[in-house]
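First, the structure itself, so that you have it in front of you.
Removed: one protein chain of the complex. Kept in place: all other protein chains.
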Amino acid sequence: MKSGKFAAWAAMILGVAYFLAPLIATFEFSLRMRRGEYSFDAYRVVLASGNFRDSFFYSTVLAFVTIIVGVLVVVPTAYWVQLRLPKLRGLVEFITLLPLVVPAIVLVFGYIKLYGSSSILPLTATSLGADALLMFGYVGLGLPYMYRSVETALRSIDVRTLTEAAESQGAGIFTILFHIILPNIRSGILSGAFLTFAIVIGEFTFASLLDRPAFGPYLQLIGASKAYEPSALAIIAFALTWACMGLIQLFGSGVRFSVDKP
Amino acid sequence: MTTVAAPVIRVLRFPNMAAWLGVTPFFIFAVMFLIVPTASLLVGAFQDHDGAFTLANLERLWQPSIRLSYLLSIEVSVASAFFGALIGLALAIAALRGGLPGWVRPTLMTFSGVASNFAGVPLAFAFMATLGRLGFVTILLRGVGVDLYASGFSLFTFTGLTLTYLYFQIPLMVLVIAPAIDGLKTEWSEAADILGAGRLQYWRMIVLPILWPSVLGASLLLFANAFGAIATAYALTGSFLNIVPILLYAQIRGDVLHDPNLGYALAFGMLLITGLSNVAYLYLRARSDRWLK
Partner (left out) sequence: MSFLALTGIRKTFGAHAVVRDFNLSVERGEFVTFLGPSGCGKTTTLRMVAGFEAPTAGEIRINGQDVTHLRPNKRAIGMVFQSYALFPNMTVAANIGFGLKVARRPAAELKARVDEMLAMIKLPQLAERYPYQLSGGQQQRVSLARALAPSPQILLLDEPLSALDARIRVSLREEIRALQRKLGITTIFVTHDQEEALSMSDRVVVMNDGAIEQVGTPSEIYNAPVSRFVASFVGTLNLLNGRIVDASSGAIDIDGQRATTARKLNGAKPGDILPMALRPEALRIGVGGDDRNTLAGVIEDVAFLGAVVRVRVRLAEAAVIIDTFNTGANDLPALGAPITVNFGRDDLIPLLAH
């Protein structure tokens, strides 16, 4: 249908324009640091900054810990629910939906109320405690995606047969989980991991309210005080997100990624 | 195997015990870091300083400043959800059904995956660089004779925030509605065709009725998404635009309301709104799934 195709192209071009404009604008702006000519000065300043390195390092480490804890929590659960406890499936899926329904700011507010300095378990009182709290918060934020990734991957392998085969060879549960199941759902785990990484790196609300030196609050601070560096940081952040998504496509093959809140 | 000292837990011999043990960490995590924190807020909303039950907090939500805050939040969320849904739907239909070359669809889907996550502080920066006073597009438009700021536009207003929110709302819509559009079988369009229907009739009598529950549901999802968002708004407008999340942020940070329980009530209100939206979304989704099975 001729007119249909024309309309389709028109829509796409308008869409592309809207989405590319901020990226181009930001990139262009980030190059304007040096008067009169385009340069990567803004990037140089940012990347050389100690605060940048510290906060980025902090967030990266936190992301890794979050991913590990996330995998440790999610994989056995998905495995057992599929193998032995199918009736729990509804409840577990409901729980994995909670982080999508409860806004981050509400959740962190709950954390502060429950684990604040005047409560039974004053996690916020110590630096390590607050780090742990932040980490658990991030595990929660990434839970929907990690769980769905892992669950989809588990469903594509025959969990029961693998387990039985391993058992008949005398393997115990830990061997089965770590040496047999885990390697086979690698793509699902990687998808969840990259997405968690993307979420953690850019996250602001939790980190800010729990007062941790993460990348998100650093970004916001720079935005409030500097002119050109924020644009450079935005481009860096966008590039990072692209890289994560790209890696998901690359390694997470077979697991269809979608932000589709179920 | 015989050299292993610790007892090996046979997976399928004592099935449920091992299983229950295995899922315990998940439930401990869920209780400690998802359920109880949220519940504790909800409880706090109905308590006064001494912990007694009261509805006073909820009543005080009605005061003008807070009411205005909710109103503003709802307006921004509705606006960004409405336009996000419309534009996202158009894009999705164009890419999935518009007869475009094969590479358009995966590119759009991947980009939507990225863009829907590109929210928060970096997004605010990006839009400042685009539509701020010295922004790229602002200057471009001035070059063709359109002075945005002279006509009263500002990025740090309701309009600016909505425009910024669209950047992740539209991709989210694309991602959420794509399965529904994929579910439109080509046989339906062919059956309609051979029965004498024109293009418009096909869209009006078949596509729209089939899609509208999904579109409505997705819009609700977008609404909830916008309602709970804070990072973008904070980075963009500071505390200038007093949407509910910003109000809550200020409350958490510095008790600007001078009443912690009111803060809990604020959170309760937010949760109520996002919760209801999501429930409605799930209901509509289940309904359309049943039709299309």
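Per-chain residue numbering starts at 1, and chain names A and B are given in the order in which the chains are listed.
Basically, contacts are C-beta pairs under 8 Å (C-beta built on N, C-alpha and C of every residue); 3 or more make two chains touch, one makes a residue touch a chain.
Keep in mind it's a predicted model, so treat the numbers as computed, not measured.
Asker: Which of the chains on display does the removed chain touch in the whole complex?
Answerer: Visible chains that the missing one touches: B.
Asker: Among B:Gly51, B:Pro106 or B:Pro209, choose the residue that contacts the chain missing from this document, as touch is defined above.
Answerer: Of all options in B:Gly51, B:Pro106 or B:Pro209, contact with the hidden chain holds for B:Pro209.
Asker: Contacts of subunit B with the missing chain: which residues?
Answerer: For subunit B, the residues touching the absent chain are 185, 187-188, 190-198, 201, 205-206, 209-210, 290-293.
Quick note on the criterion: only the chains that are shown with their structure count from here on.
Asker: Quick one: subunit A and subunit B, Cα centre-to-centre, how many Å?
Answerer: Subunit A and subunit B have C-alpha centres separated by 16 Å.
Asker: Which stretch or stretches of subunit A touch subunit B in the complex?
Answerer: Checking each residue of subunit A against subunit B gives 1, 4-5, 7-9, 11-12, 15, 18-19, 21-26, 28-30, 72-74, 76-77, 79-81, 83-85, 88, 92, 95, 97-115, 136-137, 139-140, 143, 163-164, 167, 169-174, 176, 195, 198-199, 202-205, 208-209, 216, 219-220, 223-224, 230-231, 233-234, 237-238, 241-242, 245, 248-249, 257-261.
Asker: Where on subunit B does subunit A make contact in their complex?
Answerer: 1, 4, 8-12, 15-16, 18-20, 22-23, 25-26, 29-30, 32-38, 40-41, 44, 87, 90-91, 93-95, 97-100, 104, 108, 110-130, 134-137, 166-167, 170, 172, 175-176, 178-179, 199, 221, 224, 227-231, 234-235, 238, 245, 248-249, 252-253, 263-264, 267, 270-271, 274-275, 278, 281
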